[in-house]
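Only one protein chain is missing; all other protein chains are in place.
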Amino acid sequence: MHIVVCVKQVPDTKIIKINPKTNTLDRRSAPAILNPYDAHAVQEAVKIKENTGGTISVLSMGPPQATAVIKKSIEIGADRGFLITDRAFAGADTLATSYALSKALERINKEIPVDMVICGKHAIDGDTGQVGPGIARRMDIPPVTNVIEVSEVNQKEKTVLIKRKLTSGYELIQSEMPCLLTVEKEINGIEYSPMPNMIKAARYEPIIWAVSDLENVDRTQLGLKGSPTIVGKMFTPPRPEGGKRLEGSADEQVGQLMEVLMEKRDLLTMQSSK
Amino acid sequence: MPEKFDVIIVGAGPAGTSCALTCAKNGLNVLLIERGEYPGAKNVMGGVLYRKQMEELIPEFWKEAPLERPVIEQRFWMMDKESVVQFGYKGLEWAVEPYNNFTVLRAQFDQWFANKAVEAGALLINETVVTECIVENGKVVGVRTDRPDGEIFADVVVLADGVNSLLSKQLGFHKEFRPDEVALTVMEVINLPKEKINDRFNLEDNQGCTIEIFGDSTKGNLGTAFLYTNKDSLNIGVGTTLSSMIKAKLKPYELLDYLKNHPMVKPMLAGGESAEYLAHLIPEGGYRSVPKVAGNGVIVVGDAAQLVNAIHREGSNMAMHSGLLAAESILEAKSRGDFSEASLNIYREKLFDSFIIKDLEKYKDAAHTFEKYPQYFNDYVPMMNKAMSKFFTVDGTPKREKQKQIMKNVTAEKGTLKVLQDIYRAWKAVK
Partner (left out) sequence: MNLDDYRGVWVFIEQNDSKIEGVSLELLGAGRKLADKLQVPLAGFLLGHDVKPLANQVISFGADVVYVIDHLVLKHYRTESFMKGVMLLAQKYKPEIILYGATPNGKDLASAVATDLSTGLTADTTMLDVDVENRLLEASRPAFGGNIMATILCKKHRPQMATVRPKVMKALDPDSSRLGKIIEEKIDLKEEEMRTKVLQIVNDVTKKANLADAHVIVCGGKGMGDFQNFQLIHELAETIGASVGGTRDVVEAGWLPHEQQVGQTGETVTPKIYFAIGISGAIQHVVGMKNSEFIIAINKDPNAPIFDVATYGIVGDAMEIVPKLIEQFKQLRSEKGGEISYA
């Protein structure tokens, strides 16, 4: 069983702040981290491997520093990691990203055939959730998104049983392998890595590829050139007039509040409370 | 069989990292263990980094290190309720290489610094808490961490785990601090646009200013406050000994709020946005509290060894230097193949020969003096303010007259002899 997990380095949105004046990201002291969903993706691969054995590879596209998220994945239990990094990848939107990653996957697949690709549900910086299905299409394998449980990996039949989260509830899917999954956080809890993993990770040197290391790449599909979408303009959404105090008796105040809330009524779902 | 390292260093602060860097540079097999998400994640300091000791470790570090501003002006404020007496020094010689010292944000600096140790060959492991030293027949042989299969072994374990140093307490190197041995300091990082900072502190771009505040900043408790300039934020903090905090039933946050709203301080912060709030202890026992620093297979460095100069708020520099001395001692011990207490104690000697203990010794009475005689903060600061106010108020009185009057008021309030005593005591404490 060979599982490839796609992992992305993202700035920690918990710490990141936006300078209200310039509207620019204030990256001071915001460390780059492994996209939280991807951590769960790696963890799930480790859980699967416990039953099936095999190899877990992680793949990331990003700047040279992104080796950090590969090391992090090794801590969680991945066996090896690839970073594709190259000026030519810069400025990629989700379409160009899935193209570049699928090209790297092609090469990985040549060396050891891939049975399953796992991505996070989305990356917390872009949070589009589009790269996963994109990769699946390019590899022509079935994507199953929003996965909350993987069971019964059958290596002989090459099938896997998957719970997929829906807006309300879930569905049970059987998919052929190879397939691509994108996972929700709730699929597992991140285990506290044992010390030997930590030391292995600290020592680990990721395998680094540039475009030239990938085969039959159409450069026009890479990076900015290969990205159909562009950012038109950035602007601050009209902020509600701050700090208004409601006046009057409790009832009057509640009354006024209800009025403003009714403008937003469609956000409020009035179920009967238990 | 878990693997064995030459050195395990607990804590990737200035002390631990400088020790790791020096050991690794000299070919030792080093494991550096940090509990934070990354080095510096939770570390606090007002933010003045002193050039000298850093340069011993990384020449011309200012060319690449993530520094905020080189400090070209240091001000001292004697603050009363609605006034302040200031003095200080501003020198452009500090605005050019090699500079004097810098403001830093630890979250970035520690990360960068630790990475230097990694580049030198040390292994860094984050998010891992060392729970205890593994002791076998009287000798520390490794550490136990909170991770599964978490035991690792080494010839020497260096405790750089900061002021609380549970680990050296466990080894019985020092006991719980007395409340008068540690200051609780709270600080906030306040975002403020570069231009505003430059205007308010009258600085060019990339010039820094530090203000040390005495008097009303601590509501008359023993302690000091500070206001430092970063690139586009300010560090403001205030600290006082745990003992006086307990005595006055103060909440640290109240103290900081009080300072932030002080009429002399508020305008400096106006329009700023609080980015982070941090609280931390500084050991202030000085010379009197330096604990045992070496044992069989173990060495203690930095805050863990109480190496902070409370008066000049120096610590990171002492931490770094002690880390360096520890590394040298370990290398010597290695060449002797002997990591016993006797062998590692050269570290203690090096420490006592260095500026660190000399300074601590010099100031050993300061904290106690000020704690015992609160009048320094409670009486003299206001007195000084009154005096200045009188002196500068233009009311037709000839200046010589004024000076007479001022002295009269001062001695009237205290009595000449007492004033002289106090002044002498203070002078003895800090000079």
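By letter and in written order, the chains are A and B; residue numbering begins at 1 in each of them.
We take it that contacts are C-beta pairs under 8 Å (C-beta built on N, C-alpha and C of every residue); 3 or more make two chains touch, one makes a residue touch a chain.
This structure is a prediction, so every number in the text was calculated from the model and none was measured.
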{"item": "Residue among A:E157, A:E176 or A:E191 that touches the chain left out of view", "value": "A:E176"}
{"item": "Residue among A:K47, A:R80, A:R137 or A:K200 that touches the chain left out of view", "value": "A:R137"}
{"item": "Positions on subunit A contacted by the hidden chain, ascending", "value": "13-14, 16-18, 20, 23, 25, 93-95, 98, 124-134, 136-138, 141-146, 161, 164-176, 179, 221, 227-237, 239-246, 250-251, 253-254, 257-258, 260-261, 264-274"}
{"item": "Residues of subunit B (touch criterion as defined above) contacting the omitted chain", "value": "188, 274-277"}
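Heads up, the rule we're going with is that only the chains that are shown with their structure count from here on.
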{"item": "Subunit A and subunit B, separation of their C-alpha mean positions in angstrom", "value": "41"}
{"item": "Interface residues, subunit A side, partner subunit B - complex", "value": "17, 19-21, 26, 28-29, 31, 192-196, 198-199, 202-203"}
{"item": "Complex contacts: residues of subunit B adjacent to subunit A", "value": "2-3, 31, 37-38, 41, 105, 107-108, 111, 123-125, 128, 145-152, 191, 193, 233, 273, 275-276"}
